[in-house]
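Of the protein chains in this complex, one is absent; all others appear in place.
What follows is chain A.
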Amino acid sequence: MSVAGVLSGCLRPTFSVWRANIGRERLASCVASMTRLPEVTQPPLLLLKHATLSQQPNLLTQIRGLRSGPMGWGGGRAGVRTAAVTQEVVEDSEEAEKQLSKEVIHCVNQQVQTGEYGRLFAVVFLQGKQHLVTTGDLVVNQGFFPPNIGDELRLEKVLMVGSRDFSLYGRPLLRPGLVHVEARVVEKTLSHCRIYFRYQRRKNSRKSKFNRETHTVLRITRVEVMRPVGEVPEVEGIEGKIF
């Protein structure tokens, strides 16, 4: 019995396991079924668009009606049970979303302009590592770091800034010049002594290394939002550049 005959779509009582001889193709094992499947009808096409919260139907009930069993059930036909016909009203929330964004950005910019945001924290990228800093914090930098004691630095790679009422996330960095995170080099020392010791018992094998890394300690002096959010400058990419 070929597979083509199985897929003819005519109704007939189901039978026990059959094999199809389609050359080298392997069929999934079929399960004997004793039930008679109902009338086959095509389900209506369901639009799965974004709906508003109150009108969103349960996805499970929609999908249940669409499933057909494996090859053996019901002769491999597109045997579908009738799905419940549902209609959803998809509201166009574009205008409302735009309005909301505008309001939120306006509130944030008000706080920025008046300087009422309170204490700010920022996530700053420095020498391959990220640090969550606020004013007054100490940041320890390991390795080669040229600035000397007393130098004032501006940490320009800011990934995120936040206050009590808002957080700004960069993708991955915030716009240059939006946030000023300034630091001062406070101390240049060596770390504690790290002992690297390898030893194999009874093999007369032993080696040790004593290592101290250079540490530079920075004190964060300022975290401030300088520009309003959502502002698009006329020309980008010329800040801080000398022509």
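The working rule: contacts are C-beta pairs under 8 Å (C-beta built on N, C-alpha and C of every residue); 3 or more make two chains touch, one makes a residue touch a chain; residues count from 1.
The definition used in the following text is that contacts and distances are computed from a predicted model.
Visitor: UniProt names the one chain left off this complex as which of "very-long-chain enoyl-CoA reductase", "Ribosomal protein L20", "Anaphase-promoting complex subunit 4 WD40 domain-containing protein" or "Vacuolar protein-sorting-associated protein 36"?
Guide: The UniProt record for the chain left out of view names it "Ribosomal protein L20".
Visitor: In the full complex, which of A:Gly118, A:Pro146 or A:Pro172 touches the chain missing from this view?
Guide: The missing chain is touched by A:Pro172.
Visitor: Please give every residue of chain A in contact with the chain that is not shown.
Guide: Residues 50, 53, 56, 59-60, 94, 97-98, 100-101, 121, 123, 130, 132, 159-160, 162, 164, 167, 169-173, 194-199, 208 of chain A touch the chain that is not shown.
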